[in-house]
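Note that one protein chain is taken out, while the other chains of the complex remain in position.
Labels run A and B following the written order; every chain starts at residue 1.
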Amino acid sequence: MPEVPPLEAELQLATRGSEMKLEAELPPGTGESRGTRLARAVLGPQPIGMAFGAPYALFIAVLFAYPLGLAVWISFHSYFFTAPGVSVARPFVGLANYVAVLTDSEVLRSFLNILIFLVINVPLTVALSLLLATALNAAIPFRALFRACFYVPYVTASVAMVAVWLFMFNTGGVVDSVLGPVAPVPSWLVNQNWAMPSIAIYVTWKQLGFFILLYLAALQNVPKELYEAASIDGASWWHRLWSVTIPGVRTVTTLITLLAIIVGANLFTEPYLLTAGGGPNGTSASPVLLMYQIGIEQNHPDFASALGVILVIGVLLIVGVQRLLQRNQT
Amino acid sequence: MKLRAIVVGALTLSMGLAACGSGAAPSSTKGATLSYGPISIWYSNNAQEITWGEQEVAAWNTLHPTQKVTGQQIPASQSSEEVISAAITAGSEPCLIYNTAPAAVPDFQQAGGLVPLNDFPGAVSYIQTRTGSLASMYKSPDGQYYQMPWKSNPVVIFYNKTEFAKAGISTTNPPLSTYSEFLATAQKLVSSGAAKYAIYPSPSSEFYESWYDFYPLYAAESGGKLLVENGKATFDSPAGQAVAAFWAQLYKENLAGTATVTGDTFADGTAAMAIVGPWAIADYQGKEGSPAVDYGVAPLPTSKGNTSYTIPTFSDAKNIGMYASCKNRGTAWDFLKFTTSASADGKLLTLTGQMPMRQGLQKAYASYFTANPDYTDFAVESAHVIECPNVPNSIQVWQDFRDDWSKSVIFGTSSPNAALASAASAINKLVSSSSSLP
Partner (left out) sequence: MTQTGRTVDEVAVAPDDVTSVEPRTSHSWWRLTVLGIGALVFVFPFYYMIIGSLQKNQNTSLSGVVPQPGNITLRNYGEINAALNLGKTLINSGVFTGGVLLATVVFGVLAGYALAQLRFRGRGLLFVSMLLLLMVPFQLLIIPLYVLIVRYYGLGDSYLGMIAPFAINSTAVFIFRQYFLQLPKELFDAARIDGANEFRILTRIALPLVRPALLTAMLLTFIGPWNEYLWPFLITKQQSMQPLAVALANYMNTVQSTVSNPFGTILAGAVVLAVPAVALFLAFQRYFVAPNIGSAVKG
């Protein structure tokens, strides 16, 4: 399999290079009329590409760019849902919705919840998936079977998995039965201190398979020579792990952190179903859950849009910073 | 939630912008009130009301073949209010919904989703004649009826006789009239091991949960005060504080559960008492896997003591709303009257055990109450119900109240009195601004 060009290079090529290339590398084919040439100059050498890309471009425009713009618009106005045909004033309110979002105790609590989520989810995911990927990274019996086991939760609907976890972690469920007196009271999902950690553990379990595969791929790209050199130096496995493996898979570790933040910002099914709507007492509410509860259930889409816009900016900033860091590293 | 209301409210005002909202004009034309033809309706999804709904629809359809009514259960979701407001937004709601919570009416009205029944000649006198003086609670601030008062479920105390007997407490006249009696009984129930919890209202933070813990006891304690009266929250008062302290004590002593559970804690015996209305009786009759509950009924306690069913309580009423996307409103109004006639109300009472909001219930259906003496208490109580206040931002008012209640009374992270005060000041702002802002 040929090596695919790195994304950054691609991006630069695509953004900077496209204009330049419009004139260049005309496909073989001669004897064009002046009009055709003019068309090519305006539309590019292969204007058919516009037709090919048009449905996707339309999709992006109608279902991404426009909603994004609409979200920004709604977030600066007073807006609530009405029946069709009912016209109401939607006055401009400036930054009022944003101020409201950023001073709302529930929103702030949901950010704190995400922080709790990350503090548990990221180290757990990194440690466990690296461990399991390292264990898998050898010619061992049942390798395909193991890999399948780890991956199955990832492909299964969260609604189905949440049902089982509810059954297992319910008050008096099998987990409490196993733990006996050590089990927390109140039980996991209804305990203010355990609700969010339970979600973090659930998500770790659900997604681990995917990260194991990422690490596995990265491990296979770590040059064997480095391990051999380390072995010759008589390095312990711990030292090999620190000096060879972990640096070798650093890009994946960064990616996991990034994805965990995105997942955290997006949690909905878990707090909605697993902890009964972000309970108890809001200790497992996530920003997207609040967007639903406040925006749609309580009919304040203006507030929820402002929250959404803040989250979009946050995610893009984090992705940007991550790219920047990564570029500096290499 | 509260801070949000205050900040946005303040900013909007300071920017000198006209608040919008309360004046959403219904999309209707007067012509629709005289339009006749097929309509669709939604009713609740419990088995008894489905039976009633199906019978009414069938009876109507045989009489009016050209104005067919199609009945359907309200689509399942966490709350009916959420489904209805989604349907209003999409314009896909049916003509009539026989499960419209009075607390949601101000919001539906603001969205332009409800048809004022005053559009129909004779509607006001029809409503007032049937329901009597209680009808005025369902009038919106603009003086119109956007809902037909339909049926109530006066909320009282249910107790499990088997568990009371096990704890050595009287099963015919249990000591539950004052808060201290109630607490002592609760302690006895739990310490004797008769039940895991004395009582178990849902501790979740849905806006409507306060209707089954705080509000009924507050109605009883305050002599029938609504949550909000004359644009001011009423509960930051000795009565409100007494109720909050009572519940806080139950939670503190672990006599009431703080964990959200699936299923009905009273039906499965986890809790020895419950605060509900007669609709729940069907759930206590037992089914395969869980035996019937041998239940008794007691009036609501107050700090000074109460043993009567004439004490005010929460109605837990469900009303009938006519919705804006209804085309054949003439048929809808006729069907609405058809299903609230004396005979339809009688069938509702017989099939569901819920109380039609009709004056003189006991006289009108004397034979039913003779055959089912248990239900007489509910009939007496149904004349003394109070409702959710019909104020702007009603659902958010209840949500704000619930959030403060959860933090302080249920989870004990703040003082109940301070929480009542802060909820009151936030709610005062919410109801005074006719603005839609959060």
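The rule is simple: contacts are C-beta pairs under 8 Å (C-beta built on N, C-alpha and C of every residue); 3 or more make two chains touch, one makes a residue touch a chain.
Since we're looking at a predicted model, the values are computed, not measured.
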Considering the entire complex, write down the shown chains that touch the omitted one.
-> A, B
Quick one: which of A:V152, A:V185 or A:I246 touches the chain that's been left out?
-> A:V152
Can you work out which residue in A:L115, A:A135 or A:V185 touches the chain that's missing from view?
-> A:A135
On subunit B, residues whose C-beta touches the chain left out of the figure = 45, 47, 75-78, 83, 86-87, 89-92, 262-264, 267, 283, 287-290
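Just so it is clear, only the chains that are shown with their structure count from here on.
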Could you tell me the distance, in whole angstrom, between the mean C-alpha positions of subunit A and subunit B?
-> 41
What residues on subunit B touch subunit A, complex-wise?
-> 1-4, 7-8, 11-12, 15, 17-21, 23-27, 78-79, 82, 85-86, 88-91, 107, 110-113, 203-206, 257-262, 324-325, 395-396, 399, 403, 406-407, 410-411, 413, 435-438
Report the residues of subunit A in contact with subunit B in the complex, numbered from low to high.
-> 78, 80-97, 99-101, 103-106, 166, 170-171, 186-187, 189-192, 276-282, 294, 296-300, 302-303
